[in-house]
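First comes the structure, then the notes that go with it.
As you look at this complex, bear in mind that one protein chain is not there, while each of the others sits in place.
Naming follows writing order (A and B), and every chain is counted from residue 1.
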Amino acid sequence: MVVNSYSFLLFFVIVFSVYYLPVCRKSPRFQNTWLLLASYVFYGIADWRMIPILLGATAIFWGLGLWLRHEMDNRRTRRASHITTLSVVIGIAVLLYFKYLNFFAESLADLLNAIGLQVSWNTLHIILPIGVSFFTFKLISYIIEIHREHIMPSRDLTEFAAYIAFFPTILSGPIDRPDKFLPQLQRVHTLDYLQAADGCRQILWGMFTKMVIADNLAIITGNAWTAYDSQSSAMLLIAILLYPIQLYADFDGYSNMAIGVGKLLGFQINRNFNHPFLARNMAEFWRRWHMSLTGWITDYVFMPLNIAFRDLGNLGIMLAAIINLVLIGLWHGANWTFGVFGLYHGLLFIPLILSGAFGKNKKLKANDHGLPFLKDVGKMVLTFCLWALSLVFFRADNISQAVDFLMATGTNGFAAPMVIDNYCKLYILMALMLLVVEWIQRKQEHALQLQDFRLFSTRACRFAFYLLIILLIITFTGKSQAFIYFQF
Amino acid sequence: MKQFLITLSKFGALLLVMLIAIEVGLLYRPNVYSYKRQYVEDHQKDIKVLLLGSSHVEEGINPALLGEGAFNMAISARLNEYDAALAEKYVPGMDSLEAVIMHMDYSTFLFGRLKHNEQEVNTGAFSLMGTCHCMHMKYMGIHLKPFWYWSEILNSKLNYMSRFWNKAEKILECDSLGYCGLDVNERLADWEYRNLADEFDPSEPIDEETYDKLWNVYETIARVTQQQGARLILVHTPVYKTYQDAIHPEALRDIESFVQKLQQKYPNVEYHSFLFAEGFLPEDFNDSSHLTSTGADKFSRMLYDVIYPQK
Partner (left out) sequence: MEKAEIFSKLHEIFLDVFDLDELELTDETSANDIEEWDSLSHIQLIVAIEKAFGIKFTSLEIMKWRNVGEMVTSMLEKLK
């Protein structure tokens, strides 16, 4: 059940109504139980076969958390460390088994074949549990935070299970941390008008970027990628430059919808994006892109590695950065392309670390006309291009396809006609306008926080604007369907 | 909470007004469904040859080459229960009717006996079912589904909003006689492998429900046509050799016995299969089972001889 569907709307109206009933508001326990039930129904609809795994992992880690704290209270630090290590291993093992076992088996088989050993074992048909990348990370983070004495373990299994299975974020994130999320489950939620209204606007904005911009740009880039051998270089170049915007509009859209739904239930969910295309170097980019994931890997991989390598100076930092980014790459999927993607970014950090620009968090300022400074624009464009190039590997099915695509871009020439009709021009224009909106609303969490604009000071104007956005969504959604229509 | 619900309701009311305005506005814009309905209602007494079916017929038979009084009422992505419903509604009033041509799609006549990996509902066709129900209900007055199918915003996957700013000629995919010709230059690179026949598994049992539904459709059309004293010409449209290779002889035999059973009850039914017809070149095909305009012209001329055989 995708968030932008009628069935989800029905589901959510029911969840919302019961959640705020006076009887549920008598205690957090009642609200959490309802939330837990709703979350398992939601997850079950997505893939009911995985419920035992989610339930089992949740129960095991809840127990591990309590045991860990018990050992820490008794000052058995060695045993506490072992428990933490065990938990991390279990979490990673679950992730590796479901997400990567096929990949390892195939890669190993390829390797053995390459050195002459013929092996053929059938691809293990392991079902990839939906959301496994997200809930295993939540579970691991929980144990580590207990060990670092940043939180106390949850004594309430309902509360803990509700955190792990929280339906707005279980399928695609953002990844919430226990120290910020568990306290929110420990109080009763009454509807906060401002928060709920903001949530609605955030959902609307998410739907717009996903359904109007991302889904339509996907048609253009999809066409370029299907038959890249015969396309004009200009077309392929356009596809390379549009894909980052498409990916952002899609993922940010989904994240905004999830966060908006969370706000309607009174939860403040971790932010995932902070206007990444305003980044002036790759380090800043990674602080603005998929923040819940990069934050997780920074806190639990990068920082520990940095601390372990701290006596190696800059070399230690570079090594930690490369490992960090390769892991971020591989998290996305079981394919060497993601490894190359990560390595590429890790290597890009080297000049930043050497020049000292790596850790600097310079504020982004505007000139007297409210526009960015020219040299900042230059840096943003360069960063964007470096990102766009890496996404060729991200999107390709395998490394040779990525290389082929890049070669085709360089060598196909401009003879072939460009497949750009009026609709394509419109979508490209919308993509560019999105970048403009990103700049204008750079200080806001999402683009529909309009309190700074005089134009939107009256409710009538705001409502008209929202209706316009909905009209745009209705007009430009699902235009790809007309194509298959003529085949039936 | 109260304030939130009140504000939400106010916005919801405005939204509803906008949506209703769009739905009603769409009624006044041209589209192929209302055009074909209007044509048939205006020319009900004059139509001699009525063409029914889905994209294979809409794109494959040119009524201009079938003599006077021919009209192509087929529409892409149509489910055949609507062909039956339209026949029931309009054939009884067609005084000049001589023949109804209805298409038999090989894949539907497999009666659910598909090879296991094909059991998944073809997402393309499936996703357009809502559109089919909606457009036939809203514009052709055929009510086979609950009332919420009337809304295009809720059900239609077509580019309906563009009907507001496009001119009539661009909106209507067909010519004045309902024929929609495809240009061979616009076909895709992998056309030979698009829209192939579904893979037949003879060991699977016949799905009774599918069989009965199909039987009802063709029986209805045969009945109303017979009452009007006209012929029902069932055709398989021409297909390319990649499609032919996937045809299973046992499935064909089942189709033939289905037709024979129909003919026993309704002698006005004729059966002509052009699946292996000669004279069709690769340029005549837009994909493995749909014809381009040159192919449609060839096919239509062959059909003319079937309808009006030279003495």
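Simple rule for what comes next: contacts are C-beta pairs under 8 Å (C-beta built on N, C-alpha and C of every residue); 3 or more make two chains touch, one makes a residue touch a chain.
As the structure is a prediction and not an experimental result, all values here were calculated from the model.
Across the entire complex, contacts from the unshown chain go to A.
Among A:306, A:401, A:449 or A:475, only A:306 touches the chain that is left out of the view. Although one chain is not drawn, the whole complex shows that of A:81, A:107 or A:449 it is A:81 that touches it.
Which of A:73, A:149, A:368 or A:421 touches the hidden chain is settled by the complete complex: it is A:149. By the touch rule set out above, chain A reaches the unshown chain at residues 81, 147-150, 298, 302-304, 306-308, 310-311, 317, 358-361.
To be clear about the criterion, only the chains that are shown with their structure count from here on.
The residues of chain A lying in touch with chain B in their complex are 6, 20, 190-191, 193, 196-197, 200, 227, 230, 463, 466-467, 470-471, 474-475, 478-479, 481-482, 484-488.
Partner chain A is touched in their complex by these residues of chain B: 1, 3-4, 7-8, 10-11, 14-15, 18, 22, 54-55, 59, 76-78, 124-125, 127-128, 131, 153-154, 157-159, 161-162, 182, 189, 194-195, 287, 290.
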